[in-house]
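If you scroll down you'll find the structure; I have some questions about it.
Incomplete set of chains, arranged as in the complex.
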Amino acid sequence: MLNRLASSISSLLDARADGHALPAGLYTRSDVFEADMDVFFRRHWICVGLECDVPEPGDAAVIDIGKTSLILLRDDDGEIRVVHNVCRHRGSRLLNPGKTIVSKLVCPYHTWTYELSGELSYAPHMGKSFDKECHSLKPVNFKSISGLIYVCLADNPPKDIARLELAMTERLAPYDVPNSKVAFETDVIEHGNWKLTMENNRECYHCSANHPELCVSFVDLDFGFDPETLSPEDRAQAGEHLALYEERILQWTADGYPSAAIEQLVDCETNFRTQRLIISGAGESQTPDATAASSKLLGTMTRKDLGDMHLWGHNSWNHFMGDHAIVAIVIPISPDKTLVRTKWLVHKDAVEGVHYDLEKLTNVWVATTDQDAELVARSHAGVEDPAYVPGPYSPFSETNLDKFATWYIDRMRAHGY
Amino acid sequence: MLNRLASSISSLLDARADGHALPAGLYTRSDVFEADMDVFFRRHWICVGLECDVPEPGDAAVIDIGKTSLILLRDDDGEIRVVHNVCRHRGSRLLNPGKTIVSKLVCPYHTWTYELSGELSYAPHMGKSFDKECHSLKPVNFKSISGLIYVCLADNPPKDIARLELAMTERLAPYDVPNSKVAFETDVIEHGNWKLTMENNRECYHCSANHPELCVSFVDLDFGFDPETLSPEDRAQAGEHLALYEERILQWTADGYPSAAIEQLVDCETNFRTQRLIISGAGESQTPDATAASSKLLGTMTRKDLGDMHLWGHNSWNHFMGDHAIVAIVIPISPDKTLVRTKWLVHKDAVEGVHYDLEKLTNVWVATTDQDAELVARSHAGVEDPAYVPGPYSPFSETNLDKFATWYIDRMRAHGY
């Protein structure tokens, strides 16, 4: 008799073998998806957007995380606010998806009206005993870390985001992300589980066979390789690359640009990794020829040779370069569908056609994202197959996946699964 | 650990606070939807159509209520019949959705043939021991109340429909609904739970901000208002309107047209309300200028100044005016999708282009229905949001929603939830 559906989430967590991918059910089952949304997209900090999504007072952006809809806005004092997009009367959405400009938040249903602070200021026909003060829009825990907006939808957000905050505040300062501009944005729906999306992003084992555009500027061996697998020439080259890293990290750091790897990937609540990476070839930027796409550099940057400050979170990846940055945000939609929202940032005063060419700016990550979507879909389809058994991760090039899987299991356990 | 899905329907019913909207799960959960279909669309009387949907012998209309498909037909004697659209052999649908004309009901699969009475008259290859009499089409409990067809899909239909029948038989007599004609019909799928559709219909708090067309002829204060909320001028006007009501109700009743409100909204099985409402402005009809759309009045009506006889059921709303009527029928499709079927009735001999202009006839409710669909969708999306908490109903303009929610909870309890 079929008892596949009867196994508990806990027994699936038990079934995971060290060094191997997760059991199928953790990628495919609806109950696991609901648990994932609760644990990883509600009780942990997630990246949802940028200060520069709402540059001016009155700017508002609706961001949907599952059934949760948030309004990211800038109030009249220029402060960032994040409130729930749910009227306190009968629950109507206040704003439509997308971006808009508002002076107040007026519910279109019965015209309940909220200030940009979230306070209810108008609600007719409710009688004298109705207390407006108890019906403000619900606020959302959020942090702007150098212009990256992180929210936690539950009470008691993890405290160990402090290390990420500390590291990135220093590292991102010269990029002045809050004063950058979103030059381009894409939403790609990958047909796979969000954890396959994240795993795909945390290794470059697949890069050489799949990402010709990215490989111009990205070194696929940066996240590990088996020297035995390489030809003598490639091995020698890899050795030189490692030596160059040591040299560059030292030099960049000496120049005042902290660059060494900082990892908080296991035994923690908030999952992240950052390091300044070498850019190949022309060495400037993730573009088709590895030269800068924007002649106006980000923030107060004066150098194009500072490589790629990468930052991973459990639902995002980021690359900050001298001329531009990309920020990718991952939002699960269903067990087998995941939104990848990518934003390309340039200096706020950079002008398309003058300082940058949009095609050059976006070429690499538009292509890479499409290629990854195809790979994640293939992977998800296979994981759904009853013939799937979790295979071994490469002990060289997929160690970060092993750490991710280990962290995933630990966090599920920590939340009672 | 996530235990949202584990709560019982009963605990959701418990959680409802007086004067407040329902807890989210009652609008959104699949198990509640199945229960709703069973309790409210199977065990209670529901409005499904009109005698004049099948004006001539042999006319048949298929009406789907969830997975249940009904055939409403007029037999050779001119009598209305309602039977299940399921062959007694292997279950095949006999008729396709929509309207048709039949002499017998022949199953297209194996040609089993039923008389319009539902009796099986032909079933080849079934052998001598097969008893045709045991294989008639299953009949459906139904009532025509002044030409409005109500069915109850379960045994033991509620008896207290008698009060609705008594009231409406008298009130609708002069409109002669059975001899009207369906001049126009729309099916609009609202992206929200059926109870949000019904709540939306039972208040006009949202009208002024959303229904410019309807507000020409409809008085949004008719279903309650908070005098404190109004400006001195509006308050004075509202007072005059209430005084006018008293006068008109008395006058209409004295003229032989019963008009006072009759409500059976709580502590009952069959939920309804009827009252003759004043039409604003020109005072004749729910049209763009409040004048009659059809020069040929309904039934034996001779006056256009008899306002709007409204009737609510738990799955319908109706407005009967001198020149035309609208009948709206609500059929849930899924927890978050609801069909609103609206029919515009005129005198059976009224001719389009001669007696009425279709655009003028349908303008107000086509627009209103589309606007309401948008509001219900916004409302449903918000109710699905984990941040939703049931807000307070206005004690002035949403008292009928409070009654509806109370009735809903009571009826669920009565059926064992």
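A few points about this structure:
Chains here go by letter, A and B, matching the order in which they are written, and residues are numbered from 1 within each.
The definition used in the following text is that a residue touches a chain if its C-beta (ideal position, glycine included) is under 8 Å from a C-beta of that chain, and two chains touch if they have at least 3 such contacts.
The structure displayed is predicted, hence computed values, not measured ones.
Every protein chain here shares one sequence; 2 sit in place, and the complete assembly counts 3 copies in total.
Basically, only the chains that are shown with their structure count from here on.
Chain A and chain B have Cα centroids separated by 48 Å. Residues of chain A that touch chain B in their complex: 34-35, 38-39, 42, 67-69, 84-93, 108-111, 124-128, 130, 135, 138, 153, 415-417. Residues of chain B touching chain A in their complex: 1-2, 5, 21, 24, 199, 205-206, 209-210, 224-226, 228-229, 375, 378-379, 381-392, 394-398.
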